[in-house]
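Now for chain A:
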Amino acid sequence: MGFIELKHIGKKYANSDKNAVTDFNLEIEEKEFIAFVGPSGCGKSTTLRMIAGFEEITEGELYIDGVKMNEVAPRDRGISMVFQNYALYPHMTVEKNISYGLKNMKVPKDIIKKKVDWVIDILGLEEYRYRKPKNLSGGQRQRVALGRAIVKDQKVFLMDEPLSNLDAKLRVSMRNEISKLHRSLGSTTIYVTHDQVEAMTMADRIVIMKDGVVQQIGKPMDLYEHPQNKFVAGFIGSPQMNFYDVTVNGEEMTFADGSKMTLPKATAEKLASHKGELILGIRGEDIKFDSQNIDVYKQNSQQAVIENTEIMGNENNLYFQFGGAQTVARVSKYEVCQMGDRVEFVFMPHKMHFFDRETEMSI
Partner candidate 1 sequence: MAFFGPALVLLTIFLFIPMILTLIFSFTDFFALNPDITHFVGFENYSQLFHDEDFRQAFGNTVRFMLIIVPLQGLGALSLALLINKVTHCKKYFKVAFFVPVVMSLAVVSTLWIQIFSPEGILNSILGNFGIDPQPFINSASQALPSIAVMSSWQGMGYQMIIFLGGLQAINPALYEAAEMDHASGWKKFKDITLPELKPLCIFVFITITIGAFRMLVQPMIMTGGGPSHSTYTMVYDIYETGTVNWEIGLASTMSIVFAFFVMILTVIQTVVTKERGNKHADKKK
Partner candidate 2 sequence: MRRKLLAVIALMLSAVCLLTGCQTSVPSPGDIEGYDDGEEYLSIWVHTIEDTDEGWCYKESVRKFNEAYNGKYFADIEFIPRNDSGGGYSDKINASVMSGGLPDVITVDGPNIAAYAVNNIIQPLAPLTEQERSEYLASILDQGTYNGKLYALGAMESSVGLYYNKDILKSAGVTVPEADDPWTFSEFLEVLEKVKPVVAEKNGYALDMTFPVGEATIYYYAPFFWSNGGDMIDETGLVADGVFNSEKNKETVEYFKTLLDKGYMSAVPVDKLFESGRAAFKFDGAWEVNTIYTSYPDINIGVAPYIVGEDWNGERYTPTGSWAFAATSKTEKLEGATELVKWMSGAESGSLLCQKTKSLPSTYKAFEENDIFRTDENYRALYNQLSKYGHPRPKTPVYPQVSTSFQQTLENCVLSGLDIQSELNKSVERINAKLKRYTYDNE
């Protein structure tokens, strides 16, 4: 029995035949940080809004702390929400924005003052107390939105892509702040984002969605190391996993361009029951260029010409054609390569993921 339970939650709009969300099942524990992640239109925001109460739940049941919430008004669900575009009250000062909710709930003035001061303090907003939203920067507005949400001491926080309107650097620092806040407040948080890095770094568990359907639920590393289908594998991790159409025959694996590799016995056995046509997936960091690894897996070493390099300082990305697809490999800064260089590399055999070509499920 979780703190928040979603049982077979579905959403269908009146004027379309497709479901926006289908059969969403999830149990969330208290104080957990859950991330809903997925591409645009996958239904994550819709689900969040159903939990908040701004979208009607067409199928299924929602329970918060044991109470069924399908028909309950948003304000009575014990929830606070941070909106994507912050939705700060434009003509009220920061202080008023934050205290608005408490005032409406008829909380005594001195308590309001205490809480508001506390929120302004922990979010570092003292300097902006009397400013109006139009005079604040993106990051400051974000913090006010956060402040408005946390001042009400609710049990659940919902955040709808709160960082997507910020620049890259700010995003990184705000990620940190939100995580810290979550830990210090001990709140249950549901966080919607399309950025898998945010999900990976902040969440206790991640829910990946595509086209309204849950693809996989699990801890970040679980999703990373053991993706259940090609979509999850490709969505999580940067740079994106490389995929190749391969034909497996016993221990021999042939790529579309004719290159061949030998599979370890255990892998070959695992694949034996499947048809020969498969999809191979391997992450960029599991493609090795160092002499040590190449020595070990000599018989499987491959060669290619570097088409493009991305130098990021601490790490580099190398782009080349192999196996009939464009491949990207992640290497350390010590492995310096130039465009046009001919390089030798191996695939780490135990890091290979295989997917059924038709169902795209992992094998």
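The candidates came about this way: all candidates are chains of the complex that A comes from, given by their letters.
Rule of thumb we're sticking to: a residue touches a chain if its C-beta (ideal position, glycine included) is under 8 Å from a C-beta of that chain, and two chains touch if they have at least 3 such contacts; residues count from 1.
All values derive from a computational prediction rather than experimental measurement.
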Numbered candidate touching chain A, per complex, among 1 or 2: 1
In the complex, chain A residues that touch candidate 1: 52, 54, 73-75, 79-81, 83-85, 87-93, 95-96, 100-101, 104-105, 130, 132, 148, 152
